[in-house]
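One protein chain is absent from this view; the other protein chains keep their places.
Think of it as A, B, C and D in the order they're written, each chain with its own count starting at 1.
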Amino acid sequence: MIRTALDQIALQVVDLHKYFEDSHVLRGISFTANRGEVVALLGDNGAGKSTLVNCLAGKLLPTRGEILINGTKQVINSPIKAQNLGISVVYQDLALIKEMSVVENLFLNREIMHSNTLLNRLGWLDKKAMEMRANKLLRRLGGEGIELQLPVSMLSGGQQQIVALIRAVNAGANIIVMDEPTAALGSEQCNQVIRLIRLLSSQGATIVLISHNLGQVAKLCDRAVVLYQGQTVADIAVKEVTQLELLALMSGKQCDGVSANQFSEYKS
Amino acid sequence: MIRTALDQIALQVVDLHKYFEDSHVLRGISFTANRGEVVALLGDNGAGKSTLVNCLAGKLLPTRGEILINGTKQVINSPIKAQNLGISVVYQDLALIKEMSVVENLFLNREIMHSNTLLNRLGWLDKKAMEMRANKLLRRLGGEGIELQLPVSMLSGGQQQIVALIRAVNAGANIIVMDEPTAALGSEQCNQVIRLIRLLSSQGATIVLISHNLGQVAKLCDRAVVLYQGQTVADIAVKEVTQLELLALMSGKQCDGVSANQFSEYKS
Amino acid sequence: LGHSSTTYTLTPEQSANVQGARLSAAMAWHGSSPWISAVTKGAKAEFKRLGINVIAVTEAHYDPAKQVSDLETLTALKPDILLSLSVDSLSTKPSYLQLIKSGTKLVLLSNPISGFSHGADFAGIVKDDVKGMGEAAAQLVAKALFDKGRVGVIYHEANYPITNHRDSAFRKALKRFPDIKIVSEKGFVKKNQTAQLAAAMMIQHHDIDAIYVSWDAAAEGVIEALRISGHKDTKVITHDLGVNNLIDMALGGNMFGTVSDRPNEMGKLMARIGAGAAIGLDTPLYTQVHFNTVTRENIAASWQIAFATELPKLLQQVLKQSEQVKVPE
Amino acid sequence: MMKLSAQVTANTLVYYTFVLTVVVFTFVLHSSAFFSVENWLNIVRQTAPIVVMAIALNVALSAGQLDLSIGAVVALSGLIAALLLPEYGVVIASVVALSLGGAIGAFNGYLSLRLAVPSLIITLGTMVFLNGFVRYLSGLESIPILNKPFLALFGGGSIWGVPTLLLWVLGIAVSVYCVFNYVQLGRHLLATGANVTAARAMGVNTIKVRIIAMSLSGFLAALAGLLYAGRMQSARYTLGESELITVLAAIAIGGCSLLGGKVSIWGTVLGVWLIGILNNGLILSGFSSDVQMMMKGVILIVAVGITFRARKQ
Partner (left out) sequence: MMKLSAQVTANTLVYYTFVLTVVVFTFVLHSSAFFSVENWLNIVRQTAPIVVMAIALNVALSAGQLDLSIGAVVALSGLIAALLLPEYGVVIASVVALSLGGAIGAFNGYLSLRLAVPSLIITLGTMVFLNGFVRYLSGLESIPILNKPFLALFGGGSIWGVPTLLLWVLGIAVSVYCVFNYVQLGRHLLATGANVTAARAMGVNTIKVRIIAMSLSGFLAALAGLLYAGRMQSARYTLGESELITVLAAIAIGGCSLLGGKVSIWGTVLGVWLIGILNNGLILSGFSSDVQMMMKGVILIVAVGITFRARKQ
């Protein structure tokens, strides 16, 4: 697979901090992700991964620190802003509207409007087009069995996750952040997601992937950024470490192969 | 590890069907689980696993079919009934009350009351006792970092799952049904859960485990019941099949090693 | 035509004519109160005597829109006679006209409707001597204070002609007593506010000797406030009769006196005028009903005149007790 | 206990019709006047402004906002129109009244979001303020309306035998129905009402959407005010004041949740009509007003109970 423009930094996070009242959840997160790269974000439960994702998504405002998109410093103060910056997110809690149907969720805020100019102005929806599109998208990720008109609350856990994934991927974003996107998926669906991620990154998208499945990470990712209690403790090429070493890093232990300082080289 | 009373059937499901309006989701589920056994419930996304769990938990009433607990036919028409029958469940969606704190969730409906007889009668809570107990329980599953007084909504995804697990395990039930209990957990926590399940089953509890992680299933389970589109297509000893064979069964393919009919021996 | 009267009667033949005509009647009131119940009762009794069938009674919760709806609904019944008190003459006028067009004879209580002509549009108005009642209330205040003292006024702050006129008649009449001063005036929108208003008034003016309130139900709150704040000697003067305040009066509480009209008689008169109009008789434009000034001494008699019913049991008991108490006085 | 779809469902209609029929038959036994065309047109006319108020509240609720000020906006709008009509004519008077309604709604929405105070409290404040203001403005007098075009447009007249008020009701109901079923805005309103957090995460401008919901609610309430004024040929400070509870009842009966994210336009229309029919039938039946109220309560519970059971099956 050919990685394009690997040297272009798409996303850079510099010394990010986040407090919730007086609990200091992110205590200095720094890492970079290049164009077309798949970066794993690893860490134990409660390490702060989702909090970081929320900061990138504009759902939370970091207390301190910088986020650079394509080299420019940005204040991501709302999900709309994140969207405009080309960031798309699969949230751990999916953030779907359970009462609304699958199509409605897939196209919320990205509705396909009627082609007639007048109706288009009014925001008149082209329901047919959306359904056709949705069917195509679902097939791509093994979601053929999902009934388009069913409210999301009636889908199985895995089916809901597929819907959230498709929604995020369909945004045509340059940076896609995925918070445990395969946690509820079966093996076959998992593989389809892995193939999709490969495809997207080959097309130049930057992927930040959170996963507890180290096997998947080893197969898929170029680099791994390890968080421990809200701090980045390592940022290393996946090929250079074993899974055991990664586990050690995640539980706060130093390991022989990589020193925690090693990752400071990546810092600008 | 010594399995006690393996021949006693703790849970038996016979030809269970469930319709949602006109969609036929469970189309004949039959399997048994013996005392002290760990039974895996496998199936693709949307196969009907969680629906089956909901029927066992008393959240849904099956349209047709029978459930026998310790050999007696039971109509499980409410979660209270299930609880009284000694069934405890970790739901896929966790079913925690997000607005309430961790302790409150752990002890909801199992509150420790004040020892003073009068106050006890009034239902006066012994908050101290509950906190101490909660701390002990959390430590057992790697949840030391979880703040007891925080509302569950503020916990990380994995932390929430730990809380739900502990709550279910703490009920002292004979039959524990776990719907993807490790989906959001890190490797270390996963291992702790595996150890816990082994301990519980060695103490005589029957465990029904739903998991997409076949490696985990192979390590932990005695038997695997495979669902495909709402039907049981296999019920086999885990040792007798390879992961690939299981995958084939889950995707509806017959496989050489085991015929689908084989499981009919387990029926009745 | 256009004459005023204090009574209206039907001769026996006229009554017989009415009975033969098999008429129907409806009533559309503005709201509900013991007073309007007494009017309804009087009217119903008279209608019954005249063989007229009462087919519907509505009350509008003091909401003109509701009254318009009520009137429109009544058109479907096509009553021959309609007795009504209009909440708001302007907005109800079109609906009255609709009824009148279909042949209904309209008898009004208290409030006229501007632009309606007597005979053509309506049969007559039965009303109180509003000015006289206001003046009588002023007399009562003077009597309570021995012509000298400070007065508070708690008045109905809404567009409602009867009470508005009565209140201003009271104010005007009180000016005839040079040593009586109105020191505070507060308006209420809903009658359950009067306790708050009275309490506030007494806090600002500890030395108020008497309070005038627009009507009886509103006076209950005033008496409650006076009682709780310990102002035993402040007298309350109002209009209409209510058991609760009469008991207070009988027991020598804050309630000093009230001016009562005769709702039962009003109902009877309205019924008769409606019946007369329905068989084509001439009817008076205005029919005015007398009022009574009620104090401790004449409670029982006034009740009988106003409501034509037995005195309520509790009130009877209290009156008996207080007479016994009064003996040694 | 699962929440139902946020979609607008039309199939509940059947059950309402059923309930209506039950109610109708209850009265048939008592009164034949009930069944005249005239009487039915009466009911339609009487309930028209209330239907529009109920739709207004429905729009606010769809986005999870509660608007208690609609009653007061009704009074204000009617009054403003009545005051402006003699000098400025029907166009300016209506436009000013409607814009004012929309502006008050927008103000409510903006303030509630800016101060992070529930819309319930803000609109309660606005309601109390406006109640005082209309009393002040009108001097407690009714203002007559003599302007012919205004009365023709908003009043109790008819076009080809169909009451203008019915046309208004149907026109507004159809438009709002379309917004919720076929237009992007409708989706965003419902998404915001069902789950603000998720809608925001998906990039919906929930603040804008909620302000739009409140403005639309204010605008429609103002329109209800014009319809009231037209029907009564006058405006009064008490207009719409006491209808809030009717409107809430109608909406709840209609199947719209007070928790947001759901909307049921035709259910609401039928809900108001049901209450209108009840009032009308009970008056025609000749009961005293005490008994009328008692029966109203009982019938309400029974009718709704039947509806809900029927819907569940």
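Everything that follows uses one rule, which is that a residue touches a chain if its C-beta (ideal position, glycine included) is under 8 Å from a C-beta of that chain, and two chains touch if they have at least 3 such contacts.
No experiment lies behind these values; they were computed from the predicted model shown.
Looking at the complete complex, one finds that the omitted chain is in touch with B, C, D.
Among C:65, C:109 or C:195, the one in contact with the hidden chain is C:195.
For subunit C, the list of residues touching the undisplayed chain reads 32-34, 37, 157, 186-192, 195-197, 199-200, 203-204, 217, 220-221, 224, 227-229, 242-244, 247, 312, 314, 318. Those residues of subunit D that touch the chain absent from the view are 1-2, 66, 111, 115-118, 120-122, 124-133, 135-136, 196-197, 200, 245, 248-249, 252-253, 258-259, 289-298, 300-301, 304-305, 308-309, 312. Mapped onto subunit B, contacts with the missing chain fall at residues 57, 59, 78-80, 82-83, 89, 91, 95-101, 104, 108-109, 111, 113, 122-125, 127, 151, 153-154, 167.
We take it that only the chains that are shown with their structure count from here on.
We define each chain's centre as the mean of its Cα atoms; on that basis subunit A and subunit B are separated by 30 Å. Chain centres here are Cα averages; for subunit B and subunit D they lie 49 Å apart. Centres computed as Cα averages put subunit B at a distance of 74 Å from subunit C.
Along subunit C, no residue makes contact with two or more other chains.
Among the residues of subunit A, those touching two or more other chains are numbered 154.
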